[in-house]
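Left out: one protein chain. Kept in place: all the others.
== subunit A ==
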Amino acid sequence: MSNSANGAALPRAAGLGSIFDARQQVSEAVSAGLKRRYAREKRFRLYGMLATLFAVAVLGILLFTIIRTGLPAFTQTMIKLSVTLYPQEIDPKGDRDPQTLSSADYQRLVRDALDDYFPDVTSRNDRRELFAMISPGATYVIRSMVIADPSLIGKRIEIEVPLKDDIDQFAKGKIDSEADQANRRVSDKQIGWYQRLVDRDLIVSRFNTTLFTAGDSRSPELAGIWGAVVGSFWTMSLTLLMSFPLAVGAAVYLEEFAPKNRWTDVIEVNINNLAAVPSIVFGLLGLAVFIGFFGVPRSSPMVGALVLTLMTLPIIIIASRAALKSVPPSIREAALGVGASKMQATLHHVLPLAMPGMLTGTILGMAHALGETAPLLMIGMVAFIVDVPSGPLSSATVMPVQIYLWSDAPERAFIERASAAIMVLLGFLTVMNLLAVALRKRFEKRW
C-alpha cells in the first residue's frame, strides 16, 4: 500500500481513492456477514447447551431410577415375636455347655411363638406356609442372643426378626395382591395372616443394618454388601500397593532417564495400547498365568489385585508421564545447575512437582479398577461367597461383581439390593474422584 501511495506512476488522489473504495468494500462485507456470523455463533452455543442438558438429563434419569429402586433396600420389614426360651428345649442338661447352646433347635421356639399368634392355623400345609413367612435368620438372632447371655434361658424375650423377602416385598407394595395367586410369590393366606399381624401392630419397618454388616446369602433379607466391601478393600489396597510404585517407577524411568530411541518408542506404543486392551483379556491372562502357572488361590483378592494391577498400570503410567512432562524443564536445569545429580534433581524437585498429577491419575485408575467386573469373572471372583473375606488369600468377591450377581438373581428383593449396592459403589467412586480433585487443588504449585 505504501508503494502505491508513494509510487510516482500513480496519481496520488487515484491511489488514495482506490484505498477508500477498498475499505468501503471491506466494511460493507463485514456488516453484511455480521448477522449471519452472530446467528451461527448463537446456534453453536445452543447446540452445546442442548448437548449438556441431554447429558445431565440422562445422568439424572439414571440416578433417579437407581435411587428409586434401591432406596427400599435400606429398610426391612420385621415382625415382633415374643419367644419363650424353654430350658428343656435349649439346654436340657442345664450345664450351659456352649456346644449344646449353639446346636439347640431354635427354629422350634420361633414356631412356638408364631403358633401363639395364630392358634387357628393347624393344618400341616398351612403351618408350613405360615412359618415360611419368617426369615431363617430369626433362629440365628435368638441363638446369638442366648449364647451371648445364657441367663436369658427360661425367660420370655421380645424380639424383632426379619420377615422373608417375599413378605417384605409385599409389605413394600412391590407385589400386587389383586394378581392371580399362582403368579405371585405370596399366597392369599399369607396376605391374610400378614394383615392380621399388621392389625395387631406386630409389623414394623426398620433400617436394614444387615445390608451393611453381612456377606452374601441365598436369602435376600439376610444378604449384605459387607463381604463385597471388604473384598473390594483388599483388592484395591493390593492393587494400589503394586500398581503405584511400579507405574511411577516406569514413568520416571521412561520420562527422565531412558534414552529416546526406537526401543523406548516401541515400549511407549505398547503401554498406550495396553490401556486400550479389553479388560476381559486381562482376566484370561490372569487365569492362565497367575492361577494356572503361579498357583495364586482362585477368587482371592490377591489374584484380583494382580489382574487389576496389569489393567491400571498403563493408565497410571500415562498419567504419570504426562505429569512429569508438565514439570517445566527450567526446574530440572535449576537443580542440575547447582550440581544435583540426575537422580537428585528428579527425586528432590521433579517428582514432588509431578506428584499431584500422578496421584490424580492413580486415583482415577483405582476408581476404574474399583468398578471393573469383567476380568474378575474369569478368575473366580464371581463365586457365591457368604463369609466376609479375612485376608488377601481367602475367597472373596468385590462390589461390582456382587451387583452383577444380585441383578442376575431371580428374587425381587435382590434387585433392590443390587441398586442399593450401586448407590454405595457410586458413593465410593464419588469420594475417590473428589479426593483426586482435592489433591490436585491442594498440592498444585505455581512456578
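Note that in this section a residue touches a chain if its C-beta (ideal position, glycine included) is under 8 Å from a C-beta of that chain, and two chains touch if they have at least 3 such contacts; residues count from 1.
By definition in this document, contacts and distances are computed from a predicted model.
Chemist: Quick one: find the hidden chain's UniProt protein name among "High-affinity phosphate transport protein (ABC superfamily, atp_bind)", "Carbon-phosphorus lyase complex subunit PhnI", "NAD(P)/FAD-dependent oxidoreductase" or "1,2-phenylacetyl-CoA epoxidase subunit B".
Modeler: The chain we cannot see is recorded in UniProt as "High-affinity phosphate transport protein (ABC superfamily, atp_bind)".
Chemist: Have a look at A:Q344, A:S390 or A:T430 and name the one touching the chain we're not showing.
Modeler: A:Q344
Chemist: Taking the full complex into account, find the residue in A:L336, A:L364, A:L393 or A:A409 that is in contact with the omitted chain.
Modeler: Looking across A:L336, A:L364, A:L393 or A:A409, the contact with the absent chain belongs to A:L336.
Chemist: Could I get the residues of subunit A that touch the absent chain, sorted low to high?
Modeler: Subunit A touches the chain not shown through residues 259-260, 328, 330-341, 344, 348-349, 353, 445-447.
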